[in-house]
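These notes concern the structure reproduced below.
The complex is shown incomplete by one protein chain, all other protein chains being positioned as in the whole.
Just so it is clear, A and B label the chains in written order, and each chain counts residues from 1 on its own.
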Amino acid sequence: MSTRLSTGGKYLNRSDQRRFTFNGKQFTGYEGDTLASALLANDQMLMGRSFKYHRPRGVVASGAEEPNALVNLGTGGTFEPNQRATTTELFDGLTATSQNHWPSLEFDIGVANNAMARFFPAGFYYKTFMAPRAAWKHVFEPIVRQSAGLGQVPKDRDADTYEHFYAFYDVVIVGGGVAGLQAALAAGSAGAKVLLMEQTAHLGGRAVIDGGEVDGKPVDAWVADAGETLDAMPNVTVRLRMMGAGVYDHGYVLGYERVRDHDPMAEGPRHRLWRIRTQQIVTATGAIERPLSFAGNDIPGVMLASAVRDYVDGYGVSPGDRTVVVTNNDDAYRTAISLKKAGLEVPVILDARASGGGALADEAKGLGIRVETGKGIAKVKGGKRVTGVAVCAQAGEGAVLEEIACDAVAMSGGWSPVVHLWSHCGGKLFWDEDQAHFRPDPNRPPTSHDGKGFVIPAGSANGPMDLAEVMGDAHAAGLAAAKALGLKSGKAAAPKVAPQPEAAMEPVWLMPQGAGPKLRMKAWLDYQNDVKVSDVRLAAQEGYESVEHTKRYTTLGMATDQGKLSNINGLAVLSDALNQPIPATGTTTFRPPYTPISFGAIAGEARADTFQPLRKTPIHDWHEAQGAFFEPVGHWRRPYCFPRQGETHSDAVNREINQTRKSVGLLDASTLGKIIVKGPDAGRFLDMLYTNMMSTLKPGKCRYGLMCNENGFLIDDGVVARIDEDTFLCHTTTGGAERIHGWMEDWLQCEWWDWKVFTANVTEQFAQIAVVGPNARKVLEKLGGMDVSKDALAFMEWKDGQLGGFDCRAYRISFSGELSYEIAVPASQGRAFWDALLVAGEEFGMMPYGTEALHVMRAEKGFIMIGDETDGTVIPQDLGLNWAISKKKEDFLGKRAQERPHMTDPSRWKLVGLETLDGSVIPDGSYAIAEGTNANGQRNTQGRVTSTYYSPTLEKGIAMGLVLYGPDRMGEVIEFNKVDGSTVAARIVDPVFYDKDGEKQNV
Amino acid sequence: MLTLQCPYCGVWAEETELHAEGEAHLKRFGPGSDDADFESYLFMRENPKGVHFERWRHSHGCGKFFHAARCTMTLKVFGTYPAQTLEPPQDIKDRISETYPGWTWRNFK
Partner (left out) sequence: MSDLKSALPGARFDGFATVEETGLRGMVTLRGDLSSKVLAKAVKAAVGAGMPQSGQVSRGDKGLVAWMSPDELLLVVAHDLAGDIVVALNDALKGEHALAVNVSDARAVFRIAGDHAAEVLAKLAPVDLSDAAFPPGSFRRTRLAQIPAAFWRNEDGSFELVCFRSVADYAFGILSKSAMKGSRVGVL
């Protein structure tokens, strides 16, 4: 059984006990525990089930590389699935549940998959769910969906907050082990502004557990001193619980800080995503131990040797009473020694190397531990827990020499540098034959904007595993980072460490070397996704020779741990099957993040009420208070209509239109874009921008204009007012202000930079209110001030003055066909002016109308709307707007394109009005159908609807649409399709339905 | 995520403060141009693996459009320069030549 030892545990504070639950059971642990160590201390070795076969899974590792111990954490608004127990710090009140099993962790029905494992080989899904096609939807997909996935999706809204932080450093060091600390000392003392981040809660990394002497001090004392030295340096920042998630172009680094996962009741954000720009990055990310591939290596109780050591020395936990150690290198002997010193039994060390180990092996033997060289594990015995191992010769095929009872196995297949961050942005690797691992190729680093390398690996992330070499390498890395910044090295000296020579490791990719199919089928590579040695060999056999293909075919390394334990072993097996050296196989691509990060951290502040900016006019509060129904227009929120008690939205729209046409209505038009264009060349410039002539406009007058892009297509429209000889004010659509302003600047800056024109976007300086209807003038006259009579302010004129004491500019323009004024006042007075208008309009029954009434009224008048009648492929000629295209001008944007044959083709669909015969409203998006079918068997079409509404003025459905030869077919009846498959007949008519001669607006 | 120095305000802006604006040094063809020239102006764009000349706008900043010469493969930036020019400055061309001797891009060498 696994249990808490009575003494020991460098990370523990035994005076601070913490209570937690796992699957509803009460447990206790200590401050400093991880959830994994606390579970082990309570003899809970079984922590989860695997993805495919639902095999029982215990913890394998002690850190970020853990593939098995994934749990659901928290409840309700703090629930989160797939959390690694090994990186979850224990806090009081933690609740965790295991996942991927039903009905319980101990008894799981899905384990039937395991019994059937022989029939679920690699590629099973691809091979099985091929045919018949129809079965996908009704049979395969529901089954796959039912059984796929690991944890559950949270049901409640995340109750926590998250944030980003933009930070700027000279040097970012990822990893707070001894290498990171030494690199920080070197770079920091040279004067660089340094950020050091460590993903766990403590500095020192493995060295604190593995021991050794640096500068004549025990290594943990050196770590404490180094931490203090760095803290005292004003140019160095050290952050714990912060992971280097990814390295990107031009020195961009993401740091994922888990601010209070260990203390959930604290104030503040749960996670903080640091978005860092740096000149140099030092990756002191250490190394990860590899498992060995032997039959039964996934049975709970089989763990990495280094993890066993961590649990014993770091957390005061015994993973088992009797632990067999199996290795191909000297380092695992440290585990045996630790266990023995903690008073636990080590029945045997199985060293796959025929020649055995070096000094550490001698020390182990000196403690009385039995060491067998040239031996390995044929098979681990046990189900939910290891009960023993069968010993065999590594060189053989697995003939059992001896069975040894044990309840834990500590394995070591050698160490792989963590090269992820080096590789994220293109750093290349090479294969180190001696240590049998990939490590960074110093000649091919990722390069930055200046073409120079910006990532420097340090310590065991760079290959060296011996403490003396690690420290020397890290010191050099810190100095190299400083040098790249042009700094001279400071006072920090390379630490002195006595070398501890070890015997060479020997690669072991399969144990025993000659293991047959039966053993290979039980030798796991990827624990989480259930990929075995036999699966990778099958992939190779079936022709998946590229490592990227094998990965996807078998799902090797595709689980949430991204193959931190399995990749090297997997590609070694693939290389062996393909009979090629490992470097020829290569690695899969390392992609960020290093371990999964929370969606909350990625979203940062962009959640809930600040998910995206909503733009509000100065009158927005009034609309809201009146219960307006809003619609989004770009980022603006505009009232769609103002429903009254008991009214539907369409009731409200009809009422608003009727009242406006009958008496007077008012519209908050503040969102319309307003751009000032000024300069001696302003007229010439607007002549290029608009299809019609603007330079001839007289001051005091307004003119409607169209803008096209160089493809000839309509991009915006609006009324231009000439303010004075040099100055124009251009109105744009609500969504177009920023875009059109940018468009103007583009041409002024990049094409006609010698023209004297300045622009300014003054959209939000003004609240603009349209007062619309036959009584509009009376309302303004009641306010008093400027003369708004027809003679003083005629249609398509503007004037500055005062109304009701407000400084304003009044435009006589109309988008409804009624007598209409648009009045602009400074935004700070917008609400007050609106209120004053409401009072003045009361006796006329004036009421506000929304965007839908606006749309219907303009459609009744046959006015086009950018985005309804246009879709990026429509030219003004399609809309019968030839009157707004100057024939005199030699050039304007879009003119050349409108001369292309396709644009002058008479068969382009053209704008017409449409009236249904039965008075109904044609559905939005309907097509006019034509005789016959196309090559795909679909009905031919001869047009489409662009705007369609119920007109309360005409009391029937009206529409505008683009129809083949439309203007030549007045009076003809054509059919439009409906959603239910039937059609509706509509007559082609003039698009101006209301007041064709414009008598109402020009009074 | 790249950073470019705006040649107008000197800010080293990250990509989120910038807006990509397509290929640089396009020559406009208007009314009277032949179909081939107009087609090339509207539609034909370089898509090199290597040195490229682009327009960017410092949209969340000083609002100016500028040009950048960079390698599309390595993201090495050879320089940024104002948009009011018909060809890249000589010092930027020289810097490109150091990395890619004999480079060409449209009619630049």
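Quick note on the criterion: contacts are C-beta pairs under 8 Å (C-beta built on N, C-alpha and C of every residue); 3 or more make two chains touch, one makes a residue touch a chain.
Because the structure is a prediction, the values reported are computed rather than measured.
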Of the candidates A:267, A:434 or A:791, the residue in contact with the absent chain is A:267
Among A:404, A:487 or A:676, contact with the omitted chain is made only by A:676
Interface residues of chain B (partner: the chain not displayed)
8-11, 14, 16-17, 59-64
Give me the chain A residues in contact with the hidden chain, please.
161, 163-168, 237, 266-269, 272, 275, 277, 604-606, 609-610, 612-618, 635-636, 676, 678-680, 756, 758-760, 762-766, 805-807, 826-832
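Please note the rule applied: only the chains that are shown with their structure count from here on.
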Whole-angstrom distance, CA centroid of chain A to CA centroid of chain B, is 29
Sites on chain B touched by chain A in the complex:
1-3, 14, 21, 28-33, 35, 38, 41-42, 55, 57, 59, 63-65, 74-77, 83-84, 99
Residues of chain A touching chain B in the complex:
248-252, 277, 447-451, 710-711, 742, 745-746, 749-751, 753, 890-891, 895-897, 899-900
